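With one protein chain held back, the other chains of the complex are shown just where they sit.
Moving on, here comes chain A:
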């Protein structure tokens, strides 16, 4: 395999890591250290690597020991602090997926394999994740024989009853056994969200170094890593080696290096006695220093008076159980004096460490422990699991050696190679009085590198304990936080990028707006037309023209985004009386009333109109941005405060498409599209045919002009819009709507209000009922702070310069000096007034007062006026009389399904493995109370009935509310788990559920083993269609 390193062409072998391939090519120096710029070489063989950091493609920082070599790989070393290449193109296709299991086993070494076997054979659903391309853990690096054969034969012979994910690193362990694991794939990582009933942590152990002078030279390497390069990759990390063996694993490394052809000169063992070995053993001694050539590369090792010419120093400093995930789970570690390491102590979640992760370093004891852990996790022991024989020596107690004192003039001794933290740095920290390892970490930055101190953490603690004269257990460790290894933002984002980063909600009229060149505004997740520029108009010109049409002729707006809630029940009126400040139980059937809703704190929460459709049936509209919040708010009060009231709520926001027709000539348009509604009085409603289909017309005005809100089911929305425009209405957007309402002094929740404004502050005391015994927020209106007279109130402002537009947010002062009296909330050019005007919230001001509006360096002199600028006597409300009865609109009322535009793309993205289509229209009803005996149960006393069944009284027509997409085929499940967090396993999934898919709510129904129907809110249908197409392409 060919690859390049810093542009130099090299070759490696299949199965190499980049680090192995670099060693194979004789590369000793792979980079310079971050602060001191010292040459550094490969130090480890796994994710604990502190030195050999490289840039590959768009990934700015990777450990060379974790990069699998592939043909054509281009790697660059990081010099100093490195930098992000902003021009790098990231072509990865990352993804995510949700998995569920009884037992998750992390780590595919002897203990993890044994646990998987034991748990899987007992019938549990098991997932095994391992970060290497092949299973085996340390057996991959070993020459150990199991039952007389190479250990990997034992691994290969295991028939694992589990879902096995290799190249997958468990990176984070969160609450309630939620584990995030990153699977490395050639096309981009996949982030697995795994929910496990029980977790077995067979994460192994990391070898550590010792802080001796000159311990950072290229050529100094962990002993087990040198052994791994020799055994697994057939690469000699040096020709002449010294082994520094604080633990017996150093002797195993010495033997394996010798077997690989490395000339091992000596084993330096700090313990009083060594083990019998074929090489010289310096017992009771330590490595005291190193020598290097001009490049800084290791040339020799000193042990007291002895000096060895060596190019490899293999350091077996002892082992640290990889307690990262255990600690992330909330478990507490304890220091084990015998092992001289922190080991898992008290568990906090349903997990159990096994094998080397709890200090059982022998292969046989790890396998035995794995069997026990697997059986315990599955809750059942299966017979017939045997621990294979092998000829391991019992391990002696390691030396608890953390540092070797420097002598004057010797090289620095490093505790953290990645962050260039030396023993002297740690001494400086403790010398200033720091006692906590957390303080020392932050002061010195030890343990904060990309490796998160995997090789250095224990050394820092050990050095601190020596410096402070305290036991390592008293010093303690720093907190282990996710992720275990670095996770790129691209991985976290997955497919939720670009157009899919946040759901975009669209109305039934969206394509028509796009075709007309509308400029859109984001309102929550909605795309709303902001204005409709014609012939190169700028915004100001377009808005002036749209306003003029609404004030002098007729104009139309897409009002579909307003929340619509169907409210039914004998106590519906009583309920509304309690949540609105004004009265609804007395409202006549067929009448509409504007209302304001307050929070318990008395502040305005939302506003809208409510219409009484029948005695026990109302329709409430909400603001666009608050629709979901109001819907939830009603449910909260019903369920938690007034469960005795007979009332239910159904969202019909997406069922209806709404076109507001406004202007003195609006009646002409209504006469053509809904002739039966033409005589409708102000604030009245009629259920009438619209373009021949069942519709609803409300005579509601948000502009002061004659206006109607015309509703038809979603699929006819576009036809209605086209008809209204064809009949002469000028399309207008949200900006014109804002100007028109502001001219009338109508406040907008969230623009004039900010959660600290009462209805009285808005000058709407008239809407707060004094007759009602109570309503939500009433008591708060009598609180001293709410009732005081010097609160900010809604006022109008006119700038002295009629052309000057005061900035929204400008502060109001008297004569330009503090205190601030208030702020400007709305500011527009007005075609009707021929000048600019503003609304503001201000205290202690009256009409005629002179103020200064300050924003930035601009100050405008303004005069306070009443906040109604246009038609204060409401003379325009009834518009022009009908000149002549126009002919009914003759055009076709075409039905268009919400995903109609996707039909061809669905077909193109479909494969035999997964086929996607929109299910043809079927009527749907939501049913409350009595079980209809059909359909899908959505919740307590709540059903969805679909199909050609005769509706019963009280059923709410929601045919347009949801769009049904169907995903079928053997890979349908694989598509859904990339966005649906619930367990779809047939043993668990009841057949349908309300849950999340991607970033939207759905009803998911399995209609056959490989066919799913997805019921999605119609306004989210486009987003979900795009998401599903993307998911099919990512398969």
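Note that contacts are C-beta pairs under 8 Å (C-beta built on N, C-alpha and C of every residue); 3 or more make two chains touch, one makes a residue touch a chain; residues count from 1.
As a working rule, contacts and distances are computed from a predicted model.
Note on the omitted subunit: UniProt lists it as "Sarcosine oxidase subunit delta", one of the names in "Sarcosine oxidase subunit delta", "Chemotaxis protein CheW", "ABC transporter permease" or "Spermidine/putrescine import ATP-binding protein PotA". When the missing chain is restored to the complex, the residue among A:88, A:259, A:348 or A:934 that touches it is A:348. The residue touching the chain not shown here, chosen from A:783, A:850, A:894 or A:952, is A:783.
Between the chain not shown and the residues A:522, A:774 or A:892, the one that touches is A:774. Residues of chain A in touch with the missing chain: 174-178, 193, 195, 330, 348, 600-601, 628, 632, 635-636, 639-641, 774, 779-780, 782-784, 938-940, 942, 981-982, 993-996, 1001.
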